[in-house]
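Note that this complex is displayed minus one protein chain, with the remaining chains in position.
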Amino acid sequence: MDAKELIARRVAREIGPGMLVNLGIGLPSLVANYVPASLAVFFQAENGVIGLGARPPEGMEDPHLTDAGGGFVSAVPGAASIDSAMSFGLIRGGHLDMTVLGGLQVDEQGQLANWKVPGMMVPGMGGAMDLVIGAARVIVAMQHSARGEAKLVRECTLPLTARRRVNLVVTDLAVIEPTDAGLVLREHAPGVSVAEIVAATDARLIIGDDIQEMIVA
Amino acid sequence: MDAKELIARRVAREIGPGMLVNLGIGLPSLVANYVPASLAVFFQAENGVIGLGARPPEGMEDPHLTDAGGGFVSAVPGAASIDSAMSFGLIRGGHLDMTVLGGLQVDEQGQLANWKVPGMMVPGMGGAMDLVIGAARVIVAMQHSARGEAKLVRECTLPLTARRRVNLVVTDLAVIEPTDAGLVLREHAPGVSVAEIVAATDARLIIGDDIQEMIVA
Amino acid sequence: MMKGALSPEAAAKLVPDGASVMIGGFMAVGTPERMIDALVAQGVRNLTVVSNDSAMPGRGVGKLVSAGAVSRMITSHIGLNPETQALMIDGSISVELVPQGTLVERIRAGGMGLGGVLTPTGLGTEVEEGKQVVEVDGERFLLEKPLKADFSLIAAWQADYVGNLSYLLTAHNFNPMMALAGRTVIAEPNAIVPVGVIPPDMVKTPGVLVDHLLVRANTGGQPWTQKN
Partner (left out) sequence: MMKGALSPEAAAKLVPDGASVMIGGFMAVGTPERMIDALVAQGVRNLTVVSNDSAMPGRGVGKLVSAGAVSRMITSHIGLNPETQALMIDGSISVELVPQGTLVERIRAGGMGLGGVLTPTGLGTEVEEGKQVVEVDGERFLLEKPLKADFSLIAAWQADYVGNLSYLLTAHNFNPMMALAGRTVIAEPNAIVPVGVIPPDMVKTPGVLVDHLLVRANTGGQPWTQKN
């Protein structure tokens, strides 16, 4: 299983029955593949649909039904169309149970930076700032390091997405929970040692006695 | 023609083609009877319809289609249902061409009081404050006096509906336009002299040279 | 998430004395009447009611007023209910009068996580008293605070068992906004249809907002029995 699949499968286990979940574009969108239909989860795409389904068969795509990345999707039974004001009203108003977002950095306070690398890459925050402010649970799904640089850092050097502490960070090496006390290492990926995780992390990690091996969906 | 009909017929002449118009309950609602269909006016009822039509034949009323007073109405072709947020967004946002409201007092600054008689009658402002703030044109349709008391006063003694100067006051005696200089008498009712109007008015009136007799629709 | 439908009696039991409740409707058009009847029958007391108006005696919110169930109202209009006026004047009900467009925006703000409403409505009137005025580019606006409630009791046209709601004509009014602002949302639809029957573009309240549906009126909550 490759790193992205591992992360997506682990995040999928965080999703409970009947939740309303928003998946960011890229890696987070893979999570949907590993959520069993029996959970009756509704996926929201912030561009305007609750009840996002799989990509339709070739030739049956519709240009008026896409996800937030512009990819063709379908609508499950019980889906609802919403405009952007309602979409972000749901997000900001606390009606979204969970969002899964990519990250550039997460720091010891659990703060996320994921929208700008000054002077290099300025895509814009899109819906990320509202999602981090508003979702009941925020899960960051990202590679543990990028080009040899740790992404779990003491303090974000990149512009923050929000001051809010995220709830969980899932990487290809570990599951980490930001808490009042700091970043707590909860799980290690199969075949990855705690020492390897610590070595790949700039932020200080609180290492408990009961670190489990990641169980994936 | 009785006083109310006279007022309603005169107000109707203020309405131009294609306007979006809100009529208050009571006397103002009579105005709709005198607006020719050829003007293609759309009436808004603030409870949630644009394109209000006449009361349906007996037995064909529908409890889900009423005006702001709770009376049964119909929907003209091209009607739209709107919720209260959209309804007042249209009003407050300047999308309503005209509102016609009843009045308890109008003062020399052209300010309207129409929602409360302290200690006696406190119906509440309903949509009136938003209508007076937001409509492009505000017309007050009222009897010139009530129980012998003038309703055009130097300064409102009743709580104001808004600070905004209304555009026109139409009574059973006169048509009066509030201006920077004060209340200008523009028209007299058929058979009513300027002296009679002045006698029935507490506010100072500016009397022009070209006072016309009211022409009614 | 599929939602079973409750009888009005079971739904009313969820609402304790002293609760704050938003109730949809405009002069009782678009008001959940069976839900209100059940609350009256239960003898609920001391409610704070947020609603456009207090309807008239014998209809909608008016039935709660007559039953003595209401101790406080946040509303825009009580003019067609002399009982509410009398109870306000004798001090049995405290009434906060709010301009209608401000009231619906305060509810929306509460439901959508906004800090308040900046409106020109009410400036320079009694409504301004005690409120913060915020200047934006030299223009003055009243800061009106968001509203939320323990319960929103709303009426709808069609529902499905996901909780999606559609509304009919002037029975929309406050219902779609109140569906956002109640901690528990109970919807009384005219009809419940199978999931997938309401087109996505007709859904005005997504099911995620709705906690409970009231059973259909005409079957008394009993599903049809398959005989053959």
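We call the chains A, B and C, going by the order they appear; numbering starts again at 1 in every chain.
Just so it is clear, a residue touches a chain if its C-beta (ideal position, glycine included) is under 8 Å from a C-beta of that chain, and two chains touch if they have at least 3 such contacts.
Computed from a prediction, not measured in an experiment: that's the story for all the values here.
Asks: Quick one: jot down which shown chains the absent chain touches.
Replies: A, B, C
Asks: Among A:L160, A:A174, A:I197 or A:M214, single out the residue that touches the unshown chain.
Replies: A:L160
Asks: Looking beyond the chains shown, say which of C:A41, C:I89 or C:L143 touches the absent one.
Replies: Here the residue in touch with the unshown chain is C:L143.
Asks: Can you say which of B:I50, B:M125, B:L152 or B:L205 touches the chain missing from this structure?
Replies: B:I50
Asks: On chain B, what residues meet the omitted chain?
Replies: Residues 17-18, 20, 40, 42, 49-51, 75, 77-82, 86, 88-95, 133-134 of chain B touch the chain absent from view.
Asks: Tell me, which residues in chain C touch the chain that this view leaves out?
Replies: Touch set of chain C with respect to the missing chain: 105, 109, 113-120, 132, 134, 136-137, 139, 141, 143, 145-146, 166-169, 200-202.
Asks: What is the set of chain A residues that contact the non-displayed chain in the whole complex?
Replies: Spelled out for chain A, the touching residues are 45-49, 62-66, 68-70, 75, 81-85, 87-89, 91-92, 116, 121-130, 133-134, 159-163.
Methods note: only the chains that are shown with their structure count from here on.
Asks: When the mean CA coordinate of each chain is compared with the mean CA coordinate of the whole protein, which chain is closest?
Replies: Chain nearest the overall C-alpha centroid, as shown: C.
Asks: Measuring centre to centre with CA averages, how many angstrom lie between chain B and chain C?
Replies: Each chain reduced to its C-alpha mean, chain B and chain C end up 29 Å apart.
Asks: Give, as an integer number of Å, the spacing between the C-alpha centres of chain C and chain A.
Replies: 35
Asks: Please report how many Å separate the Cα centroid of chain A from that of chain B, as a whole number.
Replies: Going by mean C-alpha positions, chain A sits 55 Å from chain B.
Asks: For chain B, which residues are shared contacts with two or more other chains?
Replies: Counting only residues that touch two or more other chains, chain B contributes none.
Asks: Note the residues in chain C that touch 2 or more other chains, in rising order.
Replies: Within chain C, residues 108 contact more than one other chain.
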